[in-house]
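Below is the structure I would like to discuss, written out as structure tokens.
Only one protein chain is missing; all other protein chains are in place.
To keep things simple, chains are lettered A and B as they appear, and every chain counts its residues starting from 1.
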Amino acid sequence: MIAREEVKIQTRGRGTYDLTSEIQRVVAGAGVASGLCHVFICHTSASLMLCENADPDVMRDLETFMSRVVPDGDPGFTHTAEGPDDMPAHVRSVLTQSDLNLPVEAQRCALGTWQGIYLWEHRHAPHARRVIVTVQGD
Amino acid sequence: MIAREEVKIQTRGRGTYDLTSEIQRVVAGAGVASGLCHVFICHTSASLMLCENADPDVMRDLETFMSRVVPDGDPGFTHTAEGPDDMPAHVRSVLTQSDLNLPVEAQRCALGTWQGIYLWEHRHAPHARRVIVTVQGD
Partner (left out) sequence: MIAREEVKIQTRGRGTYDLTSEIQRVVAGAGVASGLCHVFICHTSASLMLCENADPDVMRDLETFMSRVVPDGDPGFTHTAEGPDDMPAHVRSVLTQSDLNLPVEAQRCALGTWQGIYLWEHRHAPHARRVIVTVQGD
């Protein structure tokens, strides 16, 4: 059995957006008791990750880390048509995830206690992002 | 058809732990001839990866690399409640994998010759880690 739903997320620019409750809502409505939930982002300048969901400092520190390793305006980059955050957004996406698979148990994603599902917007400007959620199983 | 088993791994602190034979054992018992095996770690300070399985130097060099790119005690981090390896463990997890999908053929994960499945413990203290293995197919 396969159920699918597209989720739209309007970002307010660079930062992380907690999708956990939205994904759990889709899974709860899919009618799959046991299986897998696949989450896919249809973009190359925003990405997905599982990360610690309790302390907002974690998200700030992740941004601190990524901004240092993949700085905006890197003079080594030539793909700059959309601005200094264009190519860094692609690199950040490649270093994180475009798709996640999560176990489904009892009509919920069986996440660990501290695991949250996040969309990471890498562009500074707000963007409309599409995420395709597929739930499969029995 | 879907089969699921939870695997518990007691780590001895930071380092890599070869899960290949344990995952192959679960797949062999799942009764799925052809399909996919999903491996999921329920934590945000330990992660999964596929990597070269023949030379132990590879695991040491991976640690050398990661310790340099994501050093413990980074003064830029503010999430330090659990110590200097707390936030670096989250970053290392985000840069690697929380879930893997592997092809199943003839009741085995069809890995390449040099591919092993590893858990990477990023904390220095020993931890009890949970991994959920889901095998689906015909």
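What we mean here is this: a contact is a pair of C-beta atoms (placed from the backbone, for glycine too) under 8 Å apart; a residue touches a chain by one contact, two chains touch by 3 or more.
All of these numbers come straight from a predicted model, not from anything done at the bench.
If you put the hidden chain back, the residue from B:G13, B:G29, B:P84 or B:P103 that touches it is B:P103. Residue positions on chain B in contact with the hidden chain: 34-36, 49-52, 55, 57-58, 60-62, 64-65, 68-69, 95-97, 100-103, 110-115, 136-138, in rising order.
For chain A, the residues touching the absent chain in the complete assembly are 2, 4, 38, 40-45, 69-70, 74, 76-79, 81, 87, 90-91, 93-95, 97-99, 101, 130, 132, 134, 136.
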